[in-house]
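All protein chains but one are shown at their positions in the complex.
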Amino acid sequence: MALDRTAPAHELPCGRHVEDVLDELDHGTVSGHTRSCAHCTTARHGIEALNEATRILLDDPVEPEPGLVDRIMSAVRVEIRHSEGLTLPTGADHADISIRAVASLLRFAADTVPGARARHCRVEPLPDPETDPGAGAGAGAGAGAGAGAGAGAVPAVRIDMTLTVRYGTPLEPLLEQVRAQLVAAMAGHIGLEARTVNLDVVDLWDE
Amino acid sequence: MNQQPVNQQVSSRTVRYNTEVAAASAAADAARATPGVVRLQPGLWGLVQQLSREMWERATGTRYPDIAGVEATLDADGTAVDLDISMVLHSGHNATAVSAAVQESARIAVTALTGLAVTTVTTHITDIDLAPLLA
Partner (left out) sequence: MDGLSTVQAGEAFWSGEVGRCGLARAGAVHATPIPSAGLDDATLVVRAREGDLAAFEALLRRYQKRIYQLALRMTSNRADAEDVVQEVFVTAWRRMPEIQREAAFSGWLYTTATNRCLTLLRGRRPVSELDDANPPVADDPMEDPESAAQTSAQLEALTRALRVLTDEQRAVWLLREAHGRSYDEIAHIIDTTPDAVRGRLFRARAQLAEAMSPWH
């Protein structure tokens, strides 16, 4: 027999139902009957006990065991398929670094600029300047570092990044600083040249 | 390692496998000891290697080494090996420099400990540990 969900089931000995008392309390209008009736008053105590317990649950004291986060992150790391990599110029042997990891570093670098927060970040290798007649050999703004023993030129990348910026921050200096950080991060931390950096401000924030 | 294998007729496949494990072990130790390497990073295929733990321990009498994150592949002759190493980079270090250092030290260690020639060492940085930059 299916329950009739509209019919109250908690009938009190006085003929009313728990739902009636609940309804009254919800609307803040406690009737005379409720006040004087022992059964309704008992129901009211139950409702108040429920409300109080609910308040405790809003800030529920139970916590998962401390190792859960690490366990989940380990499971997630195993999931990571071999993501696309950027080749690093180590010489005869092949070395690469996942683009995902580089993007994380670049976001971090952008975040160091006050008022800037990185969102989308894409990194793509650019054609080798030796085989690409269009690219200038002296274009590298990312000074030095990296092992560069390969083709003689440090491999280059293009970075596309979107940012959100704190309302009121002057944009030009901020973008210049972000660009500088990205170039330096690629050169110093990775060993590649950030030849092209495209930045887009997509949102403003206020704190 | 002068332990006699329990079964005198050790298959060549077992010998090859155990040689690969020895090479991987030498490479793993060298990589972990390289400044800038936080840890090696196993992928799903690391789980497969665990299944052969018994083979190794029975044949060598030593504990199966921790080689998750390293693959060693012996050539047909059994005299040279290719290495593949996946690792996590410490953010205070240059990725290219660390990769080159790992490649060099792995070559030296594997040849010194196993006598094998090392044909190629391929390294992959799967992640950068940014925690040092936040400290």
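For clarity, chains are labelled A and B in written order, and residue numbers in each chain start from 1.
Please note the rule applied: contacts are C-beta pairs under 8 Å (C-beta built on N, C-alpha and C of every residue); 3 or more make two chains touch, one makes a residue touch a chain.
Since the model is a prediction, treat every value here as computed from it, not as a measurement.
Chemist: Among B:23, B:98 or B:125, exactly one should touch the missing chain; which is it?
Modeler: Result: among the candidates, B:98 touches the missing chain.
Chemist: So which of B:38, B:55, B:80 or B:130 would be touching the chain we can't see?
Modeler: If we include the chain that is not displayed, B:130 is the one touching it.
Chemist: Residue-wise, where is chain A in contact with the chain that is not depicted?
Modeler: On the chain A side, contact with the omitted chain comes from 2-3, 5-6, 8-10, 17-19, 22, 42-43, 45-47, 49-50, 52-54, 56-58, 60-65, 68-69, 71-73, 75-77, 79-80, 83, 100, 103-104, 107-109, 111-114, 117-122, 141-145, 147, 164, 176-177, 179-181, 183-185, 187-189, 205.
Chemist: Against the chain that's been left off, what residues of chain B make contact? List them.
Modeler: 35-36, 92-94, 97-98, 101, 127, 130, 133-134
In this text, only the chains that are shown with their structure count from here on.
Chemist: Using mean C-alpha positions as chain centres, tell me how far chain A is from chain B in Å, no decimals.
Modeler: About 35 Å separates the centre of chain A from that of chain B.
Chemist: Show which residues of chain A lie in contact with chain B when the two form their complex.
Modeler: Touching chain B from chain A are residues 77-78, 80, 82, 85, 88-91, 93-98, 101-102, 104-105, 108, 145-149, 188-192.
Chemist: Flag every residue of chain B that touches chain A in the complex, lowest number first.
Modeler: Touch residues, chain B against chain A: 41-44, 89, 91, 93-97, 99-100, 103, 120-128, 130, 133.
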